[in-house]
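Some chains have been omitted; the remaining ones sit where they do in the full complex.
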Amino acid sequence: MAIQKLQVGMAGLGRVGKIHAINFLQRTPRAQLVAAFTPDPNEISWGKLNLEPHGVTLYDNYDEMLKHPGLQAVAIGTATSVHAEETIKAIEQDLHVLCEKPLSIDVDVCKAVVQAAKKKPHLKVMCGFSRRFDESYRDAREKVEQGLIGRPSIIRSQTCDKFDPSGFYVEYAAWSGGVFVDMSVHDIDLTLWFFGDDIIPKSISAHGITAVQPELKKYKDYDNAVGIVEFQNGKIAYYYCTRMMAHGQEDTTEIIGTEGKLAVNSNPQRNFVNHYHSGGITREVPPNFIGRFGAAFVQEANEFTAACLDNTPLPMKLSNAVKAVEIGAYLQEALVTGQQIHFDEIGRRIEKAQL
Amino acid sequence: MAIQKLQVGMAGLGRVGKIHAINFLQRTPRAQLVAAFTPDPNEISWGKLNLEPHGVTLYDNYDEMLKHPGLQAVAIGTATSVHAEETIKAIEQDLHVLCEKPLSIDVDVCKAVVQAAKKKPHLKVMCGFSRRFDESYRDAREKVEQGLIGRPSIIRSQTCDKFDPSGFYVEYAAWSGGVFVDMSVHDIDLTLWFFGDDIIPKSISAHGITAVQPELKKYKDYDNAVGIVEFQNGKIAYYYCTRMMAHGQEDTTEIIGTEGKLAVNSNPQRNFVNHYHSGGITREVPPNFIGRFGAAFVQEANEFTAACLDNTPLPMKLSNAVKAVEIGAYLQEALVTGQQIHFDEIGRRIEKAQL
């Protein structure tokens, strides 16, 4: 007698969609990838080669996929602009959902997803922030819980990508929500995790430049940005995001407490090799987020699956995904307008005239 | 239509057997674990809980398992003393074999396995040296192939385990073949990989102590040993093995060439976390070989499976597994007798009287 496996459909077979598809197909023992949707012919071709032979049915229509017989859950890795709509549709079909971050770059749209999910409390709806599934971040979090650094007070966190000379990220900026929403949202989510998701911003500042891709200006975006979020309870998080790194992916976080500090990935490395040569000693760096967080994506798929099958709580709240986007959007506004943003003690925005 | 999967049976469900079993069950997409054998009632219980529900048939008789309908391959993770016999039996049943290292602690027995395998050239018979499947060692090997360090000339390699206070390793020494055969055999295998498997020893020296487990002396074994193998072609490998480490697993290798050096794992780390505290900055270390080589075992299972299904060459020669044990046994002899061993230019041993 075979064990019951979660029947999963994958929406989107782009860069991150392919990863999720392969993970649900091969690295999630309790799940079975049974369907995949993509509107893109190239991605369909990839699916025919890599998924169909394993019994996965391909769809070029999302609504059709949702009707796949026996489907229990959907993983969404399409373009950000359709995340929310697809998530809500799946919820309406009584399907569990694992949606790639962000739910939307629009806070109100995010909130609508949360509302939809609230109506079906038996469903598991998760917005995947991969770093929460990373072994190192989890270890850091446990050490904080154990009190090893006293009271966490300052977070420094950065999302730094290797430079992509193709120009892809210029057009991407048209709809990405901007660097703070697209990249730093991970760092903001970590802030909620380490500081507590009830923290309330007090003031927000941000500054940015276009050092290598001045074309970004037409979409009011930047290729390097620094932002600070001060919270009401005497904590500060500050962020750096860039897509200009020569050496590779460098996502680093420091949690600084009153009695110690934890640093995650302060020495990025691709593997355990050091090359000693006439110019010194060199180690390589992962070229992209998969090189750093590949295992976290697998962990995420497995934990989502377990929560669905066993009806156990998800490891993260959906409302955090809204809050992270909200703070990201404020940072982006502060960046684009060049103006600091202030909040009162219960988090209501204070207009400039009031200051 | 389902894709054909390699039908695998697992022999042995002890420490390393469990890992192989789970890997073939869950992390080897092209393989299906269909059977498992163990003579041990506790291990059978574990199998009932973890394997049977997934459709794996359990056997307490190895010969019976070999007759499992449709079985194509066997993975052997039982005690070293039965590796060879079980491998030969499987070969006789026309089954592919992945056998844990070493084939045997007796060189002649190893050779018998190679002979048996030679008679069935259509079968894939591999002795698993996990480090050859590790991403870092492979990267180092590629860099050597690219000529980045000139001509490899010196190898320093160590196998260092965290101290196990239970006393397990004392009784284990009764039949392990000794530390050089049991532990350094990995380092010797790496030497064959980096120096070439046609290298011929010229002389061998070894020295050891019992620093924390004097009881080892009754089995003529040591808890710390250092050995040197000088080869005929102007290369030297030197090894350190110990089971006394306070901090965890520390398997480090340096390949030193005429124009550079590669170091693998010279800074062991459990993950990417550093803890800053009043005593300094601390990072943790993997407690055991799985913490360091877990992914390599998965890679090994997948590559073995692919070679069986696609009838492609295995990534390593079975004869190397003999040669590694042979050199390990010489080191052990040099260690126990306190006498250097010499060889002539074609590798024949030179007796002391001849020197």
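Letters A and B mark the chains as written, and numbering starts fresh at 1 in each.
Criterion: a contact is a pair of C-beta atoms (placed from the backbone, for glycine too) under 8 Å apart; a residue touches a chain by one contact, two chains touch by 3 or more.
Keep in mind it's a predicted model, so treat the numbers as computed, not measured.
**Student:** In total, how many copies belong to the whole complex of which 2 are placed?
**Tutor:** Altogether, the complex is made of 4 copies.
Here is the rule we go by: only the chains that are shown with their structure count from here on.
**Student:** So subunit A and subunit B are the same sequence; what rotation in degrees superposes their CA atoms, nearest 5?
**Tutor:** The rotation relating subunit A to subunit B comes to 180 degrees.
**Student:** Compute the distance, rounded to whole Å, between the mean C-alpha positions of subunit A and subunit B.
**Tutor:** Taking the mean C-alpha position of each chain, the two centres sit 39 Å apart.
**Student:** Within their complex, state which residues of subunit A touch subunit B.
**Tutor:** Touching subunit B from subunit A are residues 1-3, 25-27, 29, 53-55, 135-136, 139-140, 143, 148-149, 259-267, 270-278, 284.
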